[in-house]
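Let me begin by handing over the structure; questions about it come next.
Here the complex is missing one protein chain, while the rest keep their positions.
The first chain written gets the first letter, and so on, giving A, B and C; residue counts start at 1 in each chain.
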Amino acid sequence: MALGGSAQAQLFPDGFPNPFRAPPGKWFTKDDVTTSYNYCEICFWKCGIQASVQGGKVRKVDGYESNPKSRGMLCPRGQGGVATTYDPDRLKKPLIRVEGSERGSGQYREASWDEAYDYIAEKMNQIKFEHGSESVAFFGHGTGDAWFASYLPGAWGSPNAAKPSVSLCTGPRETASQYTFGRGISGHEQIDWDETDYIVLIGHHIGEDTHNTQLQDFALALKRGAKLVVVDPRFSVAASKANDWLPIKPATDTALLLAWANVLVEEGLYDAEYVDKYTVGFEQLAAHVAQYTPEWAAEITEIPADTIRRIAREMAAHAPRAVLPVNRHTVWYGPDDMHRMRSLYIVNVLLGNYGMPGGYYFCDAPVVEAYPHPALPLSPASGGCGGGSTDVVTDSPFRPAADRGKFFGTATAVQELIEPMLTGEPYPIKGLFSYGVNLFHSIPMVERTKQALKELDLYVAIDILPMEHVMWADVILPESTYLERYDDLLLQAYKTPFISARFPAHPPLYDTRGAFDMAKQLGERLGLGEYFPWENVEEYLDRRLSSIGSSLEALKDQGTIVRRGRPYFADWERLNRNPIGTPSGKIEIYSERFAEAGLDPLPVFVPPIEGPSGMYRLLYGRSPVHTFARTHNNPILMEAHGENGVWISTSEAAGLGIRHNEYVYLENQDGVREGPVRAYVTERIRNDCVYLVHGFGHKTPLMRIANGRGASDNYLQTRYDLDPVSGGAGLRNNWVKLVKGAPDPQHPPVAWLAREGSRA
Amino acid sequence: MTEFYGLPFSVHFWHWPTLIHFALVALAGGMVLVTAIASIKGHPKTRTYALITMVLIVLDLITLWVESPSRFRFTHVWLFLTITPTAPIWLGAWGLIISLGSSFFVWLDKGPKMLWNAGLVVGAALALTYPGLALAVNVNRPLWTPVLLVLFPLTGMVTVLGLAHLFKQAWAARWLVTVSIASAVMGIVYLFALATGSAEARQAFEYLWSHDGLWLSVGIAALLVAPVLIRRLPLLAGLVPILGATLVRSLIVEAGQAQFFGF
Amino acid sequence: MTRLAMAIDLASCVGCAACSIACKMENEVPLGVNRLWIRNTTVGTFPNLTVEHRPEQCLHCENPPCVPVCPTGCCFVRDDGIVDIDVKKCIGCSACIAACPYDARHMLPQGYVSKCDFCKHRVDEGRMPACVETCPTLCRTFGDLDDPNSPVSIAIREARRVDVLRPGLGTEPNLYYLNTPAAFGLVGETGGTL
Partner (left out) sequence: MTRDAATRPVEPADVVEQALQLVAATYRSPDAALRADLDSGAFATAVAELAAATGVAAPVFQVTDWPKLQTTYVTLFVTNAAGVPAPPYVGLALDGELLGPSAEALKRFLAHHGVETAAGWHDLADHVAAVAEAGVLLAEAGRDDAACVLLERFLSPWFQRYAPEVVAADDSGFYGPLTEFLGSLLSEVSCETAA
């Protein structure tokens, strides 16, 4: 009998895929669709999602109603982020750099997990023996950073654990909040959108920054008729929804805020009762802001004094249901970043909205007992989105973090830990873990970082994709994606605090593991087994959940457990408790602690640094379909937004003879060149700055789709100004010029790359 | 200024094989008409014409099959199993099939001749008009105007008459001159109507003129070669109008796929 | 009678493409083509500007130009108003692509025409289309126009301004744009400045 025809049918249960047949039924027509609960890891808003699995592959994720952070909706990144799990370019197996090969040359051999752990443990112990445990630094970003930037370094004994989400992002707002309110801003921004009537956004890119529920709340507030004012040198998406757009001169926001404080005080528009009841230091403020008149600010900010006055009066008219929301990325210009955030809070306080409906609400994370373990020898000051650590690590036998003394704040500054790798001052850092931190696309001065990596004795990268910096590591540990792994519980501080869990939608595709497993295995090999007493992640989660009368099994069907919150002062007063955690127990407009430390106790304006002539201040921001620099190899998201363009005003472009969509190079004040990148000639930006969406400009053929598309703002950030209070790195003090004559890079279509281009 | 997340499907949907089809269907449709007239008049070469018609139609159908993205599926059968007279392509499909069948029987010289003649006339009408109709129905694409309902049959006839002239068919020369001039005039009318039309038509005209103005002018000029050269250089007089007509048709099909909306 | 329709409130839409990507995942739309895309257009000069964020997709016209030109009858209108495609009959002739004034139809690599079908598989189960369900600005409403209490009827009734794309063509779309940011209406229709 011939092999073919009927024989073929017998061999194939339902036929071989035939491109000429009608398209096969879509995933939702199949009968093996299952769902599992998860929380999204594509950005760190961490929306609750339900993953639909069919044929061993996640086909679709959706938000679900009962999760307060998705409410059944999802942003573009969450929707399309799934494709990263099925990216052929993923890291698949532990890799060890070939003995004797140079760092960055990318020569690796496969290793078993045991071999990789042993290798790392041996090197770590050697570093500890030679330099002390502090000489291993830990950088972490993502859900697993709890293990690699907090727990493991705490058990191992290194205070040099840092998260870029502090000194490259939220540092100023957290420090300002700690010293004003005695509490952090929670991981998300605790704005009472449901109740507010008047919103003033300062450099806050809602709409381009698609934080799901924030966007929902924002849209609903506008639908309700809330008024919106947007302060931004660029006509952002939020500005396109605004009643007023104030195209402010970059780096002068503090002046505007101080002038608003001036108007509120001088015209008696502030909430006197609130200020009296909840704050200290108003008199000092009143005296201090008398000098900051709208006329003074008008000259600095290039916003007319009348407009400044009018907006202040409108705010006051809507108070306390008028709010100036805090944004997330607050390291802007360096020296006065913390003061800017303090001024923002103080204007809010003058409006009497903190802890009041329509302003800022209070939120705390739901309490779930930690898994019992011995006390960690030290608690690292890595900080994080949810508030900087206030512990200064001074207990012997550990030396303080290597960035101590450079700034006032206590959370470790990631960029300040690079220098000791090069100079050995105050003591050498010889080992580095990079857990999900993109060293070359988040930390300024990329060349310095590369030099520093060359000096290390051990560099371990834990990631999902072969990002540029990953291919410099001695050991590469491939992580499972959020769709393949368990993780710790998400204990979310929110208006309604909630607990959600992550369940793998399917087993890992490759030989990858979750951060949890890696930390435990490594910890055991480092002789820290007592700190990892749980059997496995399921047992760990189940034990924690049992402390609140739940279980892993219960959460598997439930996804999220929602608690009641205490959002307003009234809720706390009913319980006779004070949410304000400052020494005075009140909102500290005037900070004694700053005064004692020799810092300005009231916010001050630091005039901006001016750039070289003929150059533009480089601003950067977000694309609604991308997260940081980590989604740029995702074909679905890259197809929606495949390269960034440098925004330049129409009049400047005309002067330079640059046409819209023409390719140019960007060259910064230190001669570093990026591009080719499209010129995005637009009316939507001021004449004195240019703008790039962050995260593009990857430089590795290993990531076929990301490679070479657009320009990287981070490579152009060859200098930064340290915020002396928070340790934040002000990155927007870099200047670029546009150089004509760049060739059209002729990027192949993403669809083609995703299918054909296996090789650059 | 506009930017997109994702893009509409605004790329060309008809490519060069479609242009070949438009050229071949002009020849085929025109040849059906020639066969019809010859058969009615009892021209001695009727059977030859019928044979040529069949060859052209089959060539055209092969082109259509090759260009079809569904060439390995047999969904084309639905063309003949449904009744969709509003669809020019459906009309064209039947026109070509009727023409093919009628030509076949004319070539066989069997059966009721009146019926085959009627079939040829109907088939010729459909096959000649349907390409222009298929374009003109798309009122959303401003370059495909109702003028094409006249221009396409005329240019189609030009190609057949040019061919007939090349093959020294005595009756062809006179008609070639007449139809060429008519085509050229309609070409100019087409451009004039666009240039003086609505805002959208003017925008479309500018697009067409800036992209293909030169070649379009060459094409129209080529249609005027026949009247001038028909006696002195009969070979050129036959060949050049064919090329001119094909060029004009191709440019209009190609450029007309643009629509000017939303920018 | 059911007359399914969608309304998009442009005052809320931020053009983030959540709908577009949700659509892509839900309907397994291959790379290279889209059923749904976003057109962001800037209007005006500094500092008097506005941006129209406009999602576009098949408008499920009452009078769809794509249907009559289909030579095999594979393009048809369902009883509930969804303009649908019977892929078994599609010969890939592209006549419907030519006829669509909105570039809403595309050719799949397998040689079939495809486009937005209002997620008919969801609609048939009484769920919302994927784009409506996911939209983080809640700018989309969907439902039956013949039911005065459907979300879409209410949204249209309460809108300050209602527009459709290319009304001059008489296609009578069932996708409505509410509250255009520019006073003159939808960008690209009649032109205009602020």
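Before moving on, here are some points about what is shown:
We take it that a contact is a pair of C-beta atoms (placed from the backbone, for glycine too) under 8 Å apart; a residue touches a chain by one contact, two chains touch by 3 or more.
Only a predicted model underlies this, so the values are computations on that prediction, with no experimental measurement involved.
In the entire assembly, the chain absent from the figure touches the shown chains A.
Listed residues A:521, A:560 or A:700: the one in touch with the omitted chain is A:700.
Checked against the full complex, the one of A:246, A:471 or A:589 touching the unshown chain is A:471.
Mapped onto subunit A, the footprint of the missing chain covers residues 1-4, 7-8, 10-14, 16-17, 24, 55-57, 86-89, 91-93, 95, 98-99, 105-110, 466, 471, 508-512, 700-702, 704, 754-756, 758-760.
In this text, only the chains that are shown with their structure count from here on.
More C-beta pairs touch across one of B-C and A-B than the other; that pair is B-C. Averaged C-alpha coordinates give centres for subunit B and subunit C that are 34 Å from one another. Separating the centre of subunit A from that of subunit B, both taken as means of CA atoms, is a distance of 61 Å.
The set of subunit B residues touching two or more other chains comprises 1, 3, 5-6, 73. Across the assembly, subunit C contributes 15-17, 20, 24, 42, 88, 110, 112 as residues in contact with two or more other chains. Contact residues on subunit B toward subunit A in their complex (touch as defined above): 1, 3, 5-6, 72-73. Listed in rising order, the residues of subunit B touching subunit C in the complex are 1-10, 13-14, 68-71, 73, 75-76, 78-79, 82, 84, 86-90, 93, 134-135, 137-141, 257, 259, 261-263. Residue ranges on subunit C touching subunit B, taken from their complex, read 15-17, 20, 24, 33-34, 36-42, 56, 65, 68-74, 88-95, 97-107, 110-112, 166, 169, 187-188.
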